[in-house]
Every structure is written in structure tokens, then in C-alpha cells.
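Everything below concerns the one structure shown next.
Some chains have been omitted; the remaining ones sit where they do in the full complex.
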């Protein structure tokens, strides 16, 4: 089973560092860095807005734990958004390419 | 179970209003507003293009119905895109933070 893992980063530098780290450490086949968007959330009773960059990470389900650990290592937040969605279908050759991760 | 809910908005004002409304009303833990993209769809036999802003809303499955109602209240379309995808895994502390929504 393959998955998409999303995380958000406070700036381009962190986004770049994390995307290169998880690909170099063969914890992800590919990472798409979106352009900076705006995250809205409640913090201590106030609605806050921050500029954040969303990463869309494609990997294998069995690599989720080490991928999470690698993101936490390089992320400045204590509790960053790290969520995973199942890939239910896809181009067979592309899914095999994701699977080439040892 | 937590979910990602996607909706698209015609402009920044609607996107901002909806993202603040669903966070303020504690129907979502966090909303990521993407930069404006382009939506392509068929309408009365013609392929149309509109600028739209995608919202990526993170919440609890049991809040889907009131979240949908709140989006419809603030959205100018009669039938906006509102679709939900299951979050199958994630950072435990982040998932607990989503769950803190009453």
C-alpha cells in the first residue's frame, strides 16, 4: 500500500530541507512543494493566520514511522501537521517506482 | 477518525470568510488556503475555466455535517465542491490536537 503524507512548513528553507532529507534518506519517492499558502487555526482563543508551505509526500505505508521521525528531526514545530492518506489506485508503473524504495 | 475536507472558493474574500468561520465555530482545527489556481469544468456543453482557491480543512469525521452546513451558509454557490477524504495515519499528538475540538 502506498500513501500520501502531508506536512506544512513555516518557510521555504524548512520545506526545502525536509523535502531533500526524506528523498535523500529514501523515505519518500517524491515530494511536491506547493507555493506558500495561508494556514488558519485557533491558538489560545484567537484565530491566527500564518504563511505555510504544504508538502505532498508520496511513499510506502511501511515507511510511515521512519518518515514521521525524519520530519520531526528537521521541523521547528513540536507538533507539526503530519497526516497520511491512502493511495487506492494509480498508474502501475508509477506505484512500482514508489515501491522501489527499499 | 479524522478527515480532510476540500472546498473551492471563487475569491480570497470568500476563502478567508469560510476559513475563519469554521475555525471560530470550532468545526475545524486548521484550514490551509492554497494560492488561487484554475478550475476547469463543463457547463452547458462548454469547457469553462475559473480562478478558484482551494481550502484544505482538517477536522473530525463526526463534525462533517455541521461543517458542511457552515460552508454552505457562507458560500455563494448553490452546489460548491465539498468533498472529504479519510486521514488514515498521522502524528499522534497532531491527531489529538484535531480531536480537541468538542
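Brief remarks follow.
Residue numbering begins at 1 within each chain, and the chains themselves are lettered A and B in the order written.
Basically, a contact is a pair of C-beta atoms (placed from the backbone, for glycine too) under 8 Å apart; a residue touches a chain by one contact, two chains touch by 3 or more.
Please read these numbers as outputs of a predicted model, since none were measured by experiment.
The full homomeric assembly consists of 3 copies of the same chain, 2 of which are present in the displayed coordinates.
The rule is simple: only the chains that are shown with their structure count from here on.
In terms of their C-alpha centroids, the spacing between chain A and chain B amounts to 19 Å. Residues of chain B touching chain A in their complex: 2, 4, 19-20, 23-24, 26, 29-35, 56, 58, 85-91, 93-95, 97. Those residues of chain A that touch chain B in the shared complex are 3, 6, 8, 34-42, 47, 52, 54, 61, 64, 68, 72, 78-86.
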